[in-house]
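One structure, as structure tokens, below. Some questions next.
Missing here: one protein chain of the complex. Every other protein chain is in place.
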């Protein structure tokens, strides 16, 4: 079985494992207060051109989203999200478990617009009974989205301008940030995020690490006491240095970008192969997740050799599925898939 | 100003006030353990033909909904509701504040179908990632709905059969139960509810009481320790006897039905007057809430003399509004409105 | 049975009932936005000499405490309270249900000292692992305490100075505020509270109203959006005018003070009668709650005619109990008790 179902099927990139091995027997203090975490925080702040931002390391994405969102909202506030957003669909109600509604805005491709956010805000305050309704308290978007799509820089600028105008902190879920930044269609740089949102995270789990996410909190008003939040929500790793060491391995060279680019390129090859055969894509993705709509009998044949994620049936005979590449995807595995696409379709 | 904007514009029905006055200086123990509450509980159980049910008194509707739903669900479960449901729209996220998602199903008229519930359940368990999603844990419906519409007995039977089959407790918000039961289009009796849901409440606030809701918990598995829940959620009134006394006043004669019928009749007169003038209704309501779609200039004229609730604009020149009657609505006020409808339209 | 077990055994003071009756059929808008609530809010602000404070009406004490405390604290913070505090003991974990620890400080008589608060704060920040511990976020005290005791003005000034220095909002539970203010040993006036805490509430339920508590939020930073909190926590009464009307009845004349003084005087008579017989008091209370320590056989005799609250056994043969007076306690009932004390002891 060749796995294309997700971007977390392997362990970690060999350079990360190597650094973990090399430092394994060193003694450090716990809870991410060690020198590796210090270095990694400084490095990320430098690479993000964000000297005043706070960087914290957490273990997983659901945890990072929940911890930050719960830290920002007042009890009667909710977080605006695309209906397709990870927090709305795939976190078993983690946001709600901290007391907050996810205010879901309709989305076809995973994105929401600045206009949708403004309308949601205005609808709230224009309602006679606004105090009887959940107050919009912040905005959550994903970059890339759960559907592989990207906000352009101008879209993100417009979104953040609206957010600042309406006093709605903007938080970006960057579980796959590298795959977004390195997409051929992307015009947003890592150094742009410091000016384009209140906080974002640089995902590690899906980008070659064993686990780990680095949240960058730009807005100084949202920085206070965040370590208490991490501890309470179960994200403070005793051997915190594991997070610092992994982020160093990923960012002290250009490894993060290199492996993201690798994955994007392979994903676009797969997309091209399908499109050449007249297959349409459910979403217009230029990142590492691709969503071809395929006849069910074709899928059956592919499933003998390849794993992919089910997504949705589009009609009686066809279904959209997800093929996902990663830092670990082998060129020869993709080549074999391309060959089989040519044969089967 | 003649008020038609809601069914809680006045104090309480005179018979209730009278009973409160008469008992005012008696000494009783607190927290609804007094003799009046005992009597009222027994009376309601008798009238509902529900000797094994538990009856509890709470102060308000949001509180009743939140307390019961929080009592039923496990932490990772959500409550299925129409998207228009009171708990989804007008309780400032009270359900979410107790940790639970409202799983909103699309609804045009305030109702959801047994099929929608079953599909929601199946979609959950058919999803590969079902453990990453909020598990449907119970069903919430309103009778009448927030739009004045009613479930027929056969619809409710079908709904409860599905709920029992899928092990989803069914809870009915009866804030306006009397207006539903006494509607000319209704075929469900008060004694039917014991067999048609796991719990429901008999609303008092909107049915002539100063305040108060009586929840009837039919399912013995959901009865345990409910008074702890009431206390924790702020619903345990120190002078609990006020609730028992009011319910006695409403139910020891046929007052509850009488005043509900009064309100329904007047509401249907208003509906008929509008329809005679070719005005359509946003929802097909046969209860005390009516939703005419009126030209904005007509509304302007009516607003000089009558209050109503804004609902939504249906196009550039027309808006749906709500006219609401209650136990306290005066026939002469309705007559005056009818006259003005004839003049203005 | 003559009831001395609590101060909420009757309905409401006749003047309150009268005003409720007189206004009963008037139509007003709901949710405490009516003219009676407006008037009552203005009146209370005037009487408190607190023109910049916000006044809100809620239904009960547990609800008021929970709603305000949940509104102030960040998720990782707890509320400092005497171990005997109502929020720590008698609210079925309502505070915890909103996510917050009650940080209980030892107390013999219901009071805590400014020094205890400072020590608690210093212990937290001096601990190496302070981020692993609940951060003290505010202070809760009761006036009078649950044991009938009172803070002196100088004690309260010292407490608030420490609170301001440490940035810990101070909140005062005034369920029985009037009984405190009118105690012969008290030196704090209603107009003092605006300068001595961030928020307090003027209890109604235990002071002659059917129900109702009026919170006065002095600190402008804690005022924002409080009505959303009230709605979410189930405290927003549909017929909100009932709260305004009752507060007007209590405060537009000097009724509140008059009935509080009445209760205090009768309670102190009871205390004197016991003390004359050599009975000691568990707490040194000069308010409407008295805690004699009595031989169990004496209690048995008293129990035939009088109800009181059990408190705790002090040794094998003796128990402390609570005798409580209120606005409604009749002089002749107290006289009879005094006579029986003389006979039995």
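All chains are identified by letter, namely A, B and C, in their written order; residue positions are counted from 1 within each chain.
In this text, contacts are C-beta pairs under 8 Å (C-beta built on N, C-alpha and C of every residue); 3 or more make two chains touch, one makes a residue touch a chain.
Not measured: the values here are computed from a predicted model.
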Contacting the left-out chain in the complete assembly, out of C:133, C:157, C:281 or C:344
C:133
Among listed residues B:60, B:85, B:99 or B:169, the absent chain is touched only by B:99
Where the missing chain touches subunit C, by residue
75-76, 78, 89-93, 96-102, 128-129, 131-135, 309-310
Which subunit B residues touch the hidden chain?
31, 70-71, 74-76, 98-99, 131-132, 135, 225, 227-229, 231-232, 236
Since one chain has been left out of the picture, which residues of subunit A touch it in the full complex?
1-3, 5-6, 8-12, 14, 17, 20-21, 23-30, 59-63, 66-67, 91-94, 97-98, 205-206, 210-211, 228, 231-239, 241-242, 307, 328
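Criterion: only the chains that are shown with their structure count from here on.
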Furthest chain, CA centroid comparison against subunit B
A
Per the centroid of Cα atoms for each chain, what is the distance between subunit B and subunit C, given in Å?
34
Mean-CA-position distance for subunit C and subunit A (Å)
50
So, what's the distance in Å between the C-alpha centres of subunit B and subunit A?
42
Subunit B residues touching 2+ other chains are 91-93, 97-98
